[in-house]
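Here the complex is missing a single protein chain, while all its other protein chains stay put.
And now, chain A:
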Amino acid sequence: MSNPVLVSGGSVLCVQDLLSVGPLVPESFRRSGSGVALLVLVNMALSREPAAAAAANSLDSAVKQIQIEGLVVLKIIKHYQEEGQGSEVVQGVLLGLVVDDRLEITNCFPFPQHTEDDADFDEVHYQMEMMRSLRHVNIDHLHVGWYQSTFYGSFVSRALLDSQFSYQHAIEESVVLVYDPIKTAQGSLSLKAYRLTPKLMEICKEKDFSSEGLKKANVGFESMFEEVPIVIRNSHLISVFLWELEDKSTVAEKHELLGLSSGSYLEKSLQMLMDRVDDMSQDIVKYNNYSRSLSKQQQQKHQYIQRRQQENAQRQSRGEPPLPEEDLSKLFKPPQAPPRMDTLLIAGQINTYCQTVKEFTAQNLGKLFMAEALQGHGS
């Protein structure tokens, strides 16, 4: 039984680990080729104790831990490398089963890329067919979620929310695996599992995205998604094979993980962050206008009621009957409240960007210190 390890859970940790491992690292990467490198990486990770696993803060949801077969990881990576370019997103279905509070993902299959030609492509039919076929070859055929690639961490979107909601609505234990190919290319596998929080599920069910609804449900951007800890597991045979492979493989010349160049990635992230900030600003302005007009109307309404009351009092003193009640809501139609969900999503997206940039800079900082130390050591 190989040791599962928590991959997600903060790259800061990872960097610290790296620093503490220090000179060991280059050696362990010695033999990794591009494709194999990952396996080695995974393997290397496996060799360490799951210290952080206990810290997994799963909430009171059905799934507290996710165990992914190495095969699934490789399949996802391969799918992106073959079909996704640039900002294009690839998606697929996860198959597996639930054991206690642990979701085991044992296999997956991709969705074909949509093109203009096959507009009449039936996704549902395709999925059913695929699952049936897989069942014939004795593979788990239970639908447990879906995966998606992302471009610089920009995955917090309405589309993701909607489809994850429908998955989770139909299949309670569904998760979405988000795979970041760019980060992975930099040397650290980035695979994260998300679920919608029960609160958000409630809101989505009621379709109430007004600020009151969000307020009632007490949903902030932090409590939209919950991240589920992931454990990658390989069969013993594979582990053995990998150890063997490590001995045989030649030294790799390149170590992406230790690359010091950072400009382009930061720039890109910043650019996207900035776009989001712009959106946010716009939203705030919209909201501001809304609340201003709302308050103005409230004032008018108030005045109107007061006037009414005064007049009624006068009439009463004169012995006349009071004025008939009029429908105030008709007189003062409240302005259309802007939906808050998009703002929430943008905030969530900004948060993710910040996280990634933060992680990235922290790692780079570590790497720089390391490089400095090495330089000092060498000279």
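Just a few scattered comments:
In the analysis below, a residue touches a chain if its C-beta (ideal position, glycine included) is under 8 Å from a C-beta of that chain, and two chains touch if they have at least 3 such contacts; residues count from 1.
Heads up, the rule we're going with is that contacts and distances are computed from a predicted model.
The chain that is not shown carries the UniProt protein name "Eukaryotic translation initiation factor 3 subunit C", picked from "Serine/threonine-protein phosphatase 2A 55 kDa regulatory subunit B", "Eukaryotic translation initiation factor 3 subunit C", "Cullin family profile domain-containing protein" or "Propionyl-CoA carboxylase beta chain, mitochondrial".
The chain omitted from view is touched by exactly one of A:A159, A:I305, A:L328 or A:L365, namely A:L365. Check A:E172, A:E222, A:E244 or A:E311 against the missing chain and you find that the one touching it is A:E222.
Contact residues of chain A toward the unshown chain are 211, 214-215, 218-222, 262-263, 266-267, 270-271, 273-274, 277-278, 280-281, 284-285, 287-288, 291-292, 295, 298, 340, 343-344, 347, 350-351, 354, 357-358, 361-362, 364-365, 368, 372.
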